[in-house]
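Just one protein chain is left out here, and the rest sit where they should.
And then chain A:
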Amino acid sequence: MTAWKDLAMGAGFALRGGREGWARTVLTALGVGLGVALLLLAGAVPSALAERDVRGAGRAPLTGAEAASASTVLFGWADTRYRGEDITGFLVRPEGADPVLPLGLSALPGPGEMAASPALVELLESPSGALLRERLDYRVTAVIADEGLVSPAELVYYAGSDTLEVPSGSAERISGFGVPVVDEDLDPLLLFLVVIGFAALLMPVAVFIATAVRFGGERRDRRLAALRLVGADRRAVRRIAAGESLAGAVLGLGFGALFFALGRQSASGVRLFGKSVFPEDLDVPPWLAVLVAVGLPVVAVAVTLFAMRGAVIEPLGVVRETRRVRRRVWWRLVAPVLGAALLLPLAGREPGSGFSLVQLVAGTLLLLTGVTVLLPWLVEAAVSRVRGGGGVSWQLAIRRLQVDSGGAARQVNGIAVAVAGAIALYTALVGIESSFTGPTGHDTDRAQLSASGRFGDALTGVEGVTGTVTVASAWLAARPGEQQDVLNVTVGSCADLAEVAALPSCADGDVFIVDGGETNAIGLAVPGNDLHVLSSGAEGLTWTVPENLTPAGTRPDPGGVVRGGLFATTAAVSPELWEAAPRTVYVSVDASVPDVVEYVRNAVQTADRTASVAQLTRIEVSDEFAGIRTGLLVGAACVLALIGASLLVGQIEQLRERRRLLSTLVAFGTRRATLSLSVLWQTAIPVLLGLVVASMVGALLGGFLLRLVGRPMSVDWTSIGLLAGVGGGVVLTVTVLSLAPLARMMRPNGLRTE
């Protein structure tokens, strides 16, 4: 019963301890709250991603309807892109009076009408959407409701059509919307990256929370000494301290839940790297909520009691062990050695084949824990060897660190772990990047865009277009409907064909044969052979292979495709075939013309709503890989911002503890610059050491992760320098931000005792 009373008394001190007590409790709660919010947010990410998939599947067209009915709809894809933003477009043409409806719509738009997402409506109505309005020149008659969107910022529209036909290459008959979610397994290598990312980014959050519950420790110790004076025994003061921490942690949980709720509520308005989520999709798994709610107070109490181990709280004051026990290094090596021991056996095993993710995460966390436990020892060992020579600011800083290096090390621990994790992740990312990125074969010197569809001469006279290579392509077979033995014919002018095949010489009416490139039933290319055109839109046409076939060589087209089969000049085929066969136009543009790409898209996609325009690039990045890389960057940015905030709070807290001393030093003439510089040194020295340890552990861990996935160990010094620089920058920013409160605390008011 007494124990409960002590705990309650401690909680009472935290909540009713006057302005000072409140300030401390609120600081702790804010720190814990931020950490909790980040944990909950990280826990909610998987559900948000899963919900995106569910939403995407929920509006996917159900294809395969054979016959038209009252409910069937002809459906075509009309995706486009505007100034780097993807826009999903659907063309719809109901075949009966009672058409199926996608989620988020109460009626299908009629011809010339469009139902658009709120974000697209906003874009179209804004001045920056003027060019897009020319392309999507429909009348907006409805706004798609949230249930029909993948994300709140999604740009999507349904447009009514009166030209869609089946069979054609650009339309399908659908009998409904909504398909089962395809649970695609993530590539094991990417899963590995995600798991390591979560571990490496959440570890600093844990360190941050542990630091936050120790805010204001010295002041609390003095209060506890006063309690000893009035009769509290040592156990009682520990329980009271535990009660205080508990109150801070519980309040922090409340703040965390509030921050998360506020963040969740405003999620729809936030776009990070083009991604957004609906608030209702951000759900925290119950097990995580329970774990945080129960685990955090326990951790808070444990950390407080651990922090008090070096202090003897006596009735007349707090005696920190005067003969300081030197920090031992041996037990600090246990965590990193154990981590390495767990990771080593995994080396060389491909993820997905007997690869224990639990072992991997445990090993990674232990290695990162190594940073947090080694840093205090390293800082102590380093500063104990430094003499207090140099300027007064240097002497004050060094002496302060010599007396209490633990506090400073604790402050930079979060940054060190975050940087170590980020370096490891970045090293691993760079190492496996080659598996997910690669040369596309696109020749961007010859063309910068490729457009496919049936848009005729739409590109003639478009501003900024400097050249085009237009080829039509059709599949031919001996019988209609043949799937296996097919032969490709590419049709174009001599000049254009020369861009997609190595022609010896060319005159209109020539036909060339290229044995190579893509798989072709070259045996069909027999002069006089009557072949059926298979390509959609040109079905029913036939073509007779002409007598004189000139052999030619292969040449990759500007899109990197090595074509084979027959190459016919336009005069060698019927005008019907030339018109009906799907065309690809490689477009060269003058990059100095602003929005030239949008002009091309406008020209092409107003002529053929289902035409596609793609930008050619030399390097392609896998979408999944790019998404994960973006996610990790966002996570690292959030963690560094959080740690920066914690550093600032810790710094201010430490300055508050020394307010009277600072005022006294100023009173007897110490320059304010000297004290400011001293504060900078006090942070800079542990930070420098922390970044050295972080870089070493990060590089080691990153290299190790690469070995795990069978890649050669490599150290990317640029990324190490960059990330260490970012960490250092955060610290410098925090120091600069703390100069204002420092100036306030150096005022003579600190000398007042009444």
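Observations on the model:
Going forward, a contact is a pair of C-beta atoms (placed from the backbone, for glycine too) under 8 Å apart; a residue touches a chain by one contact, two chains touch by 3 or more; residues count from 1.
Quick note on the criterion: contacts and distances are computed from a predicted model.
Chain not shown in the complex: UniProt lists it as "Putative ABC transport system ATP-binding protein", one of "Putative ABC transport system ATP-binding protein", "Nitrite/sulfite reductase", "Anti-sigma factor antagonist" or "Phenylacetate-CoA ligase".
Note that of A:R16, A:R83, A:R234 or A:R660, the residue touching the chain absent from this view is A:R660. Summary of contacts with the chain left out: across A:S47, A:Q395, A:S574 or A:T606, the touching residue is A:Q395. By the touch criterion stated above, the residues of chain A touching the omitted chain are 320, 322, 388-389, 392, 395-396, 399-400, 402-404, 660-661, 664-671, 674, 748, 751-754.
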